[in-house]
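Here the complex is missing a single protein chain, while all its other protein chains stay put.
Think of it as A, B, C, D and E in the order they're written, each chain with its own count starting at 1.
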Amino acid sequence: MAGLKYMSGFGNEFANEDPRCPGSLPEGQNNPQVCPYGLYAEQLSGSAFTCPRSTNKRSWLYRILPSVRHKPFTPMSCGDLTENWNEVEPDPNQLRWKPFIIPKSSENKVDFISGLHTVCGAGDSKSRNGIAIHMYTCNTSMTDKCFQNADGDFLIVPQQGEILITTEFGKMMVEPNEICVIQQGMRFSVDVFGETRGYILEVFGAHFELPDLGPIGANGLANPRDFQTPVAWYEDRTVATGYTVVNKYQGKLFSCQQDFSPFNVVAWHGNYTPYKYNLENFMAINCVAFDHADPSIFTVLTAKSTRPAELFRCVLYELAGDPQHTCAQDLCLLLCHHS
Amino acid sequence: MAGLKYMSGFGNEFANEDPRCPGSLPEGQNNPQVCPYGLYAEQLSGSAFTCPRSTNKRSWLYRILPSVRHKPFTPMSCGDLTENWNEVEPDPNQLRWKPFIIPKSSENKVDFISGLHTVCGAGDSKSRNGIAIHMYTCNTSMTDKCFQNADGDFLIVPQQGEILITTEFGKMMVEPNEICVIQQGMRFSVDVFGETRGYILEVFGAHFELPDLGPIGANGLANPRDFQTPVAWYEDRTVATGYTVVNKYQGKLFSCQQDFSPFNVVAWHGNYTPYKYNLENFMAINCVAFDHADPSIFTVLTAKSTRPAELFRCVLYELAGDPQHTCAQDLCLLLCHHS
Amino acid sequence: MAGLKYMSGFGNEFANEDPRCPGSLPEGQNNPQVCPYGLYAEQLSGSAFTCPRSTNKRSWLYRILPSVRHKPFTPMSCGDLTENWNEVEPDPNQLRWKPFIIPKSSENKVDFISGLHTVCGAGDSKSRNGIAIHMYTCNTSMTDKCFQNADGDFLIVPQQGEILITTEFGKMMVEPNEICVIQQGMRFSVDVFGETRGYILEVFGAHFELPDLGPIGANGLANPRDFQTPVAWYEDRTVATGYTVVNKYQGKLFSCQQDFSPFNVVAWHGNYTPYKYNLENFMAINCVAFDHADPSIFTVLTAKSTRPAELFRCVLYELAGDPQHTCAQDLCLLLCHHS
Amino acid sequence: MAGLKYMSGFGNEFANEDPRCPGSLPEGQNNPQVCPYGLYAEQLSGSAFTCPRSTNKRSWLYRILPSVRHKPFTPMSCGDLTENWNEVEPDPNQLRWKPFIIPKSSENKVDFISGLHTVCGAGDSKSRNGIAIHMYTCNTSMTDKCFQNADGDFLIVPQQGEILITTEFGKMMVEPNEICVIQQGMRFSVDVFGETRGYILEVFGAHFELPDLGPIGANGLANPRDFQTPVAWYEDRTVATGYTVVNKYQGKLFSCQQDFSPFNVVAWHGNYTPYKYNLENFMAINCVAFDHADPSIFTVLTAKSTRPAELFRCVLYELAGDPQHTCAQDLCLLLCHHS
Amino acid sequence: MAGLKYMSGFGNEFANEDPRCPGSLPEGQNNPQVCPYGLYAEQLSGSAFTCPRSTNKRSWLYRILPSVRHKPFTPMSCGDLTENWNEVEPDPNQLRWKPFIIPKSSENKVDFISGLHTVCGAGDSKSRNGIAIHMYTCNTSMTDKCFQNADGDFLIVPQQGEILITTEFGKMMVEPNEICVIQQGMRFSVDVFGETRGYILEVFGAHFELPDLGPIGANGLANPRDFQTPVAWYEDRTVATGYTVVNKYQGKLFSCQQDFSPFNVVAWHGNYTPYKYNLENFMAINCVAFDHADPSIFTVLTAKSTRPAELFRCVLYELAGDPQHTCAQDLCLLLCHHS
Partner (left out) sequence: MAGLKYMSGFGNEFANEDPRCPGSLPEGQNNPQVCPYGLYAEQLSGSAFTCPRSTNKRSWLYRILPSVRHKPFTPMSCGDLTENWNEVEPDPNQLRWKPFIIPKSSENKVDFISGLHTVCGAGDSKSRNGIAIHMYTCNTSMTDKCFQNADGDFLIVPQQGEILITTEFGKMMVEPNEICVIQQGMRFSVDVFGETRGYILEVFGAHFELPDLGPIGANGLANPRDFQTPVAWYEDRTVATGYTVVNKYQGKLFSCQQDFSPFNVVAWHGNYTPYKYNLENFMAINCVAFDHADPSIFTVLTAKSTRPAELFRCVLYELAGDPQHTCAQDLCLLLCHHS
């Protein structure tokens, strides 16, 4: 998988097609009456249609079969996932969890979905405001199964073990010290290569963006060109035994069956995509004479709440204090929602 | 009722009086120590006092008896009305309801209030954010009874049967292919003329407004002069048997008795009023060469959420797919909250 | 002229027609292929087409002959009008002018146009930012002549003698202690009834609006319903000897001839109109215990500069100090541009 | 306590030290490696680090022992405190409570914490939006005990009996007709001098600010220089028997023990402080000719909600109608959250 | 030149290098101490360093020799170029120019620079606000000569004859019915292929952007992916006879000499680039039932003035009325500054 290609730039209007189908991307219009290769045109919206340009997000996907061709969704077990914060009593003390144990694959096959554990959160998907922190611990790749989050965006921070993420937009390999973002409504499947663990920051009702830099100027912190988006890749694969789509919707899990792989997007264009970033490229800034800056100086990405407030102070202390992690990486994760 | 008169314009500062009482509208001030005809001056606020001009809404009503002269409210049955969305399990599938059955008046006398059914919603009146979708099905006029919604604004879309709405501001006849808006706190009574059915979109914490048009320019979509507001009309009527006021408050119904008709406003002025609009006047805009525009191009009115987001995608699909309705009308209704 | 009628409300979407031509206002659309009575439809824009609703200004006029049917404009003498402020040396002293002398009509016939004198100003019409203060002194009505200001809006403050203003939108009688506004591009003619004098505040690139009231609340200062707009009135009059249109354009005067009266608008609708206001209706607010408020508390109308600044302090002192005028009226005038 | 000193100004960047320790405030930097007198430097944040200047709030405290040196918090009884509004059925009637009875100290020793009663509210601390209204009734000073509200800011309005408030920033004596504000996270202890009662307005997710004045101008209502902030005062006191810190966190109470007084801040600087205001200094503004202004004209402080709405109308009526209180004072309190 | 390649997308963060120098674009940082191939790193700023992300524009260029290595600039003749609008008397009449005559190359060799004629304008480069309209008529390519506009951006609209534009960022071929934009400070050279003519819209102090679409939604008018940016191309060429750089600075022309081609940028990345657009791709929107929309509905690009105003009405009439041009293309040009 060393040969995976990416396109650079944050929030770009990308346009690309799988090289196996030259001309599959329609030119000069989005929705021709007949698409090249007989593909189906679908718009995936990441914002209200009427948002201003700078926050308007959508992509057009040209696929072999339409995404709605599946059987009805039925509820399934949510495992350790939740967004009902009232289940837990509040606790003002600084907490410290032991590292989450990764189950042995010899004992228990656990994939990315069944290995999700909610740690904490605030707000919920219905009110379109808030965040949740999850862990994932797994030892097995997802087979003929994909995941789709109808509730919000996932910022994934691998802590142990690289993960290969196949999405409707193409494939990404994400290693520890990299982060990636899968936005609301994008289907993806995760392959792992051993015992694997990481964090997930889920945001409801907002997308991640690069912070305004103010006096720092036109360059600095996470530079936009260091973000990487996958290139179009498809498989035209029938799955007679049934392909499972798992949908997180209003904090609960549902699944449905279809008889083909959802990764059948031959070409796509737009500015609503998954992407990854390598923390090594972070152009660190700090005080050079005396004192030290507030930890917001390590912001990689931010997702704006409706009111600028310090919602998550306890979370910050807890994870930063966990000796199992490198501190810099955690701060990057945890500060992203800090206004 | 063909002779009903209306004043044209959206959001105008109207000033008018029932012609039976010339001079009943005080000139040059709002709150004289003694009003003409001994009327009582009342301000009905539609916004915080301190809102900027463009969102500041209030009207002054000059009435025969003050609106607070009633006995205490007591709870009553809410029937099929609710704003507790947790009662229903979430369901990510596209839904389709059968048309709501209108009860036969020979079997069961149902008026506008008792015929209200909540379909779905998000948010609530207490947090001042969100919407609810209701249906109304009825066969009988409201007699010596009025309704008042303390929770939000009603956008009413008749689907079968015209309705005659008497309000504190005057009378409106609303037919299918028209819509009307009764804003928070305005008392009204509904007369029907047979089996009657329609939608209601209720918004909490926001008022409907005309969308900014951007490149469309100074004219287009719903033009402001095609909105119609009733003219002042009053009745000075004692109701010895008791006049019932029904109040929707925090999602529940309450009722109280008084011994006179609340439609005793002789004159009024202000910019906070009920109004109606005929969809035939919609100046439709769309692509003229290739592709087609997003459905937001059919926006008649909009009510801004605190964050621009696609809260109601499932609702859109569901109603648009119902073969019982003309599609254009439904879209107008459903897009109004898309921001 | 006591019988002149007005419509009430500031910034309303008005719609009206001269009662001599019922049905002359097209319904449900702005620009029919054939207008009633064979009238010509013209849009008069008061803002860029793309302004947001709250600042988008335009009216549709339905007239007997199109406004462009005139001979070319030629330069004429500007008299005492100017917008070249560099002609005068700056002077930091507080100034006080003697009252401007009104010429005797027995000696010299002077109408509104020839009686215009520029007092001071800043900015200019080309940069679309700034103001000018003019005086008018006249003794004769304008005959077969109208004025049109392509540079900005006129706020007119009669100080001696009422004036009858005929506009494309109808007629207004304006007396001392009243003010009126004729916005950019609106043609008007002034009749006087003796020796007449007053101030004009001209603003470039902005329109007058009612100030936001902040803690004062939903009522106070100049209430919107006390502003009065004329009703449609037309004359279908041929002027064989030539009707003169005078145009102020980039600070200079031009004139052209046409063979009919420009006041031939039979019906109109829109929110871009002339209007007047009686200062007696001002709902004055001030300190009631100790100290006194800044003079901005007397603001009637405001026209926003691109930066909130005290551009006109010297002007304020000068006119307020003139013992010939009532102070309250002057302050109202002079504070309108204070932002 | 007549000798207490205060610094004047609202929102100032104050810098001061207890005169018993000259030089204890570090100069030219916030966080030296070794502070004067061996003090510990702590930053107390009142906003997200990244807020714009006008809303960025924080103070630096230099103290004898760090604030985190305490034993774990454990839950304690909340008494009559709550933020679960669903416990009470909604009631649209105007309510009127009897005055809250102050217990006799001969019967029952009640201090400020145990005398807190929640009256009503909306929103909650977790969503960072909303308010609560509490009463306090007490007869005993807090001994070796302090309170800290992690949920929001307290605006305290004494109604009977003055209170001496010791805070980490210094001491304030607050009497009836004065109000004071203790912001989120500031520890304080209350001494009383007899039977004592008052209101508390708690706001979640926002801080109090002075309202913009609009046309009122640069002076008026509550003038900024009349707000008073205490001067640095410390005690270096060991409490062998244990000093109790009570923490309100997500609407519930928790307590912990430490062996020293938390009022050990020798010097501090910053713009996040407690403060008080005497209502006698309110520069009242109102109509001087006819009508009267909306009650927002009595606004002392305001705390912005995310949407400008009239959340608390019923509250306004209820307290204003209570004959036990002076009306002016109640209005000041209740209007502060009105936009 | 049919083989020219472009990258798609408006405002993207592009990153590319001439394929003849693989690895010439530094990875993971902007300004290494030693660049690959010994190139010089230069940042070209298109905005203040401190602009928010959505308006922050800059590119990093990696070139063989630094751009400042040239002899001093000396004034040269400005020909028919000007930005002193006071030279011409104002004229309120609608004007119509005859088409500009293209000189015959057999009589007079005229290149792009010497063929520039200013038509009209407002504002100027020093105040960083306003526009100018120029024509270019030429018959000869620029040889060893480039142009650089320090005053503003050029939107070029070829009307007769395609033009090959070599820039520091690469090469673009622009034909009639295409438009292109060369932003402030970018050096370029124009090759022509016969008699050539076109318009130029110059804007001062603002960059062109895509308009917000409002109710039109997420697609429509000029779609972002149809904008094309050249790919990196360089020449390492010594010009012993001298290469001339012409600089437009504060409305006047200056020239200097250097001994190498300025098109020596081997690799570049950033979001500040030249680009072109084919008007055939414009997704036209208009009324589909009655009336017609304001001409702003044809907006391709917009450059915001500090105040939204109709600065350029006369210009609009004049060019639109010229029978030599296709109307649609002119409107696209002329509406771009309409706010």
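FYI, a residue touches a chain if its C-beta (ideal position, glycine included) is under 8 Å from a C-beta of that chain, and two chains touch if they have at least 3 such contacts.
As the structure is a prediction and not an experimental result, all values here were calculated from the model.
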Contact set of the excluded chain (shown chains only): A, C, D, E
Residue of E:Ser47, E:Ser105, E:Gln160 or E:Gln257 in touch with the missing chain, whole complex considered: E:Ser47
Candidates D:Pro66, D:Pro224 or D:Gly242 - the one touching the absent chain: D:Pro224
Touching the absent chain when the full complex is considered, from C:Pro211, C:Pro230 or C:Gly251: C:Pro211
Of D:Leu4, D:Leu210 or D:Val239, the residue in touch with the unshown chain: D:Leu210
Missing-chain contacts mapped onto subunit D: 8-15, 28-30, 43, 45, 47, 49-54, 56, 58, 209-215, 217-219, 223-226, 269-271, 280-281, 283
On subunit A, residues whose C-beta touches the chain left out of the figure: 211-221, 283-291, 293-297, 299
Contact footprint on subunit E, counting only the chain that is left out: 29-32, 45, 47-51, 55, 72-73, 75, 126-129, 150, 205-206, 247, 249-252, 254, 306
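Keep in mind that, in the parts below, only the chains that are shown with their structure count from here on.
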Centroid distance [mean C-alpha coordinates] between subunit C and subunit A, Å: 59
Per-residue overlap in subunit B, given as positions that touch at least 2 other chains: 29-30, 45, 47, 49-51, 127, 129, 211-215, 217-219, 283, 290-291, 294-296, 299, 306
Contact pairs between chains, per stated definition: A-B, A-D, A-E, B-C, B-D, B-E, C-D, C-E
